[in-house]
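All protein chains of the complex are present and in place, except for one that has been dropped.
Here is chain A:
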Amino acid sequence: MEIKILGSGCKKCVALGDNTQAALKAAGREATIEKVTDIIAIAGYGVMSTPALVIDGKVVSTGKVLSPKEVGFLLPAA
C-alpha cells in the first residue's frame, strides 16, 4: 500500500501524517508514507485544499485533518 500526504508543510499536514501512522499501527498494517509538498505536484492530483490523503494513487480526502479512526475506514481491505 502506498500512502501520500499532500500539503505544503503546514501544521495540519503533519497532524494528518501522524494520524495516518496511528491508523496503520492500530490496523496492524504496513505502508510507505510519502509527503508531497510541491504545490504543482499537489495540484496535479486535482486537489484544491490541503491537507489531502492519497491511497494507492487515489485521492480519498481533501482539506481535512482526519482522525486515526477516519483514516482507518479509508484503508483498503487487506
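The definition used in the following text is that contacts are C-beta pairs under 8 Å (C-beta built on N, C-alpha and C of every residue); 3 or more make two chains touch, one makes a residue touch a chain; residues count from 1.
In this text, contacts and distances are computed from a predicted model.
A.B. asks: Hey, which one's the missing chain according to UniProt: "Sugar kinase", "Permease", "ABC transporter ATP-binding protein" or "Membrane protein"?
C.D. replies: "Permease"
A.B. asks: For chain A, which residues reach the chain that was dropped from this view?
C.D. replies: Touching the chain left out of view, chain A contributes residues 8, 10-12, 39-40, 42-50, 59-64.
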